[in-house]
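Left out: one protein chain. Kept in place: all the others.
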Amino acid sequence: MLFQVQMDVRIPHDLDAATAQALKQAERTRAQSLQREGKWRHLWRHAGRYANTSVFDVGDAQELHDILSTLPLFPFMEIVVTPLCRHPSSIHQDDR
Amino acid sequence: MLFQVQMDVRIPHDLDAATAQALKQAERTRAQSLQREGKWRHLWRHAGRYANTSVFDVGDAQELHDILSTLPLFPFMEIVVTPLCRHPSSIHQDDR
Amino acid sequence: MLFQVQMDVRIPHDLDAATAQALKQAERTRAQSLQREGKWRHLWRHAGRYANTSVFDVGDAQELHDILSTLPLFPFMEIVVTPLCRHPSSIHQDDR
Amino acid sequence: MLFQVQMDVRIPHDLDAATAQALKQAERTRAQSLQREGKWRHLWRHAGRYANTSVFDVGDAQELHDILSTLPLFPFMEIVVTPLCRHPSSIHQDDR
Amino acid sequence: MLFQVQMDVRIPHDLDAATAQALKQAERTRAQSLQREGKWRHLWRHAGRYANTSVFDVGDAQELHDILSTLPLFPFMEIVVTPLCRHPSSIHQDDR
Amino acid sequence: MLFQVQMDVRIPHDLDAATAQALKQAERTRAQSLQREGKWRHLWRHAGRYANTSVFDVGDAQELHDILSTLPLFPFMEIVVTPLCRHPSSIHQDDR
Amino acid sequence: MLFQVQMDVRIPHDLDAATAQALKQAERTRAQSLQREGKWRHLWRHAGRYANTSVFDVGDAQELHDILSTLPLFPFMEIVVTPLCRHPSSIHQDDR
Amino acid sequence: MLFQVQMDVRIPHDLDAATAQALKQAERTRAQSLQREGKWRHLWRHAGRYANTSVFDVGDAQELHDILSTLPLFPFMEIVVTPLCRHPSSIHQDDR
Amino acid sequence: MLFQVQMDVRIPHDLDAATAQALKQAERTRAQSLQREGKWRHLWRHAGRYANTSVFDVGDAQELHDILSTLPLFPFMEIVVTPLCRHPSSIHQDDR
Partner (left out) sequence: MLFQVQMDVRIPHDLDAATAQALKQAERTRAQSLQREGKWRHLWRHAGRYANTSVFDVGDAQELHDILSTLPLFPFMEIVVTPLCRHPSSIHQDDR
């Protein structure tokens, strides 16, 4: 099942720099692992903003929550979740 | 170049039913043609709403505008365009 | 899988009265059928407003969309969909 | 009487970690106690967000306020309250 | 139990003038009847706007809904409902 | 002259606890004094939120400002002011 | 007493042209009369928009409402009212 | 003096087609004339939307208003005006 | 040339009290000087809020910016600027 997830990241300016750096590195490692597992299908940067549009391919909303809520930068993200389904005009039976 | 496009469709209730039907059919034909050309890369329905998230793969903003502004349902759409680029944590060089 | 759905109904004042009445009656019949099937788990009126909060229990987002987009009053609804999952402080394993 | 309550939790990043942990633990204990009493009828997590939709079953608005305003995480919540009543299309006389 | 209700009235300009006049007259009659019964405790005009703030004193949310949804101008109102309770700094045990 | 005032209180979490307590106590004392003078006609808590709806009965906007801007919690309030007048459907000549 | 009033005018495109013209003419006549009486102290156009900022000098909110609600274009205006008072840094005792 | 003007055009679907066409043609003629005069310095389409960002170079706000309020499509535009001035980091003394 | 300026002041609670006091005193001094010069034509307090509506009479947008951006409290203000011009229904040739 597909979910569109928009993440806007706002790291407080007074967060310790080393902590911020470690969180970002851990975030990247986790994101790449989830991509390799096929859970995080697409990951695009919004040009000019510290934000992304992602598409997740998970079993259900619970699995989505377990993934998102354990991302290292989760406490600093504004997240919008949109459940997706097949569009009747799509030429794909299964557009992932 | 990739653009995320969100389209919310609002067809006025007093639009002639045959006209509405013809517009929807023409929209579908055009959408499928653009998908086959590889311009309209992804097309997902928002569950429960007359709306979609699309990803277009075009040469530039001009080509995107030429495509969107000639869609049959364009006069009845609210459209939000977000230019996308590669995310540094993506495992793909080119995620389309 | 559970989805919270908020529906705000706005019937245009110049819609034919008989048509409006027929749509409302068909909506009620469909809503009750879906409740009996267990798909439409909860249906609450917002006090003082032509709006409701509903909880749907469906297989996935596709089934939710198929249900909502065929409701007789769908063209006159503003709909907000929120995917739900288990809350870690819930005393229920499965709160439906 | 039923109230829908949406809670968005925003814990400041510079709150002492031990304090935050203690508040969350106390919140869970209180939430489970209120569920067992039947006051807090439903508690669902919003997938991907530090937020929930709850349904409270209380005598009146005063009791609702007394409950919500003494939750341990109350100072860090954005709360939206919607009074609910029976929907005329509900198949239940009393949907709790 | 007290509810604050804000009503913004928007009568479409193409509504038949006689119908509009009859609805306004019926609204006034109903409003005055509800005030005399003690259900509609306060009714204040917002200076310069076709809007009011009202305070209703009803048994529960169901009664509030039954009253509001049968007001003659209900189809043309935007309504916001806020459940009220006693303020701890009030000098009244029961401020109606 | 009547003004509706909505106050949302947001006390920063890093404000000294003793200071916060003193401010709240001073606020209560002042609020009760103004109620006894008849200036602060109504004071209702919004159920579930650190907010209130108040009705002030003052000579003019200047007196309203002098009162509100000297409330102990004024620096931590978001305030919305709505000037009220008699509603033509009110059964009262003077609804205070 | 001074009130700032912002008026945004939205005349429906399907309003009869002669009616619209008559309303605008009547509005102008009334506006100029109120200016000569000293009630409508300032009237400025927002550059590039069918909107104005006005300052009214009236006895109280009731008089303001009586004036605004009888303006010929009142049914087609979005109105925002802000009660004003003396600013402590003003060099005028009475800035009208 | 420079003003940034954003125009969103919303032509009602029930406007007579010939009228709409004539308005659009007149708008284009007027826009090109103003560009040749040097008043309308820049005119860019927003990709994918019936909207533009323009920069006007006029003597003052009055001249801007006289130009915008007489555009043939003015009654169907949402307009946002932003007065511009020199940016201290600009390498141009006069960036038009 | 006239500009309407709305200023909402938000002084952080953890700003040093002496600094805050000095800034406010400097702001008042500067505001009064600009009023005496005729640049700051009107200055009204919004009743009940730490906000004002001002009307500036300056040569152009550059002069407005130079004035506003050097106000002592500028870093703590939310500012909205609206360029004004003569209203065709004004009885004044030049309403300042």
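When the chains are written out, they are named A, B, C, D, E, F, G, H and I in that same order, and each has its own residue count from 1.
Just so we're on the same page, a contact is a pair of C-beta atoms (placed from the backbone, for glycine too) under 8 Å apart; a residue touches a chain by one contact, two chains touch by 3 or more.
Note that the structure is predicted; figures quoted are calculated from it, not measured.
On the side of chain H, the interface with the absent chain consists of residues 2, 4, 27-28, 31-32, 35-36, 42-48, 52-53, 82-92, 95, using the contact rule stated above. Touch with the hidden chain on the side of chain A covers residues 11, 13-14, 45-50. The set of chain I residues touching the chain not shown comprises 3, 5, 12, 14-15, 61-62, 64-65, 68-69, 74-76, 79, 81.
One rule holds in what follows: only the chains that are shown with their structure count from here on.
For the pairs G-I and F-G, the count of C-beta pairs in contact is higher at G-I.
Centre-to-centre spacing of chain E and chain I amounts to 39 Å, using the average Cα coordinate of each chain. Separating the CA-averaged centres of chain B and chain C is a span of 27 Å.
Taken residue by residue, chain G touches two or more other chains at 2-3, 14, 45-48, 61-62, 64-65, 81-86, whereas all remaining positions touch fewer.
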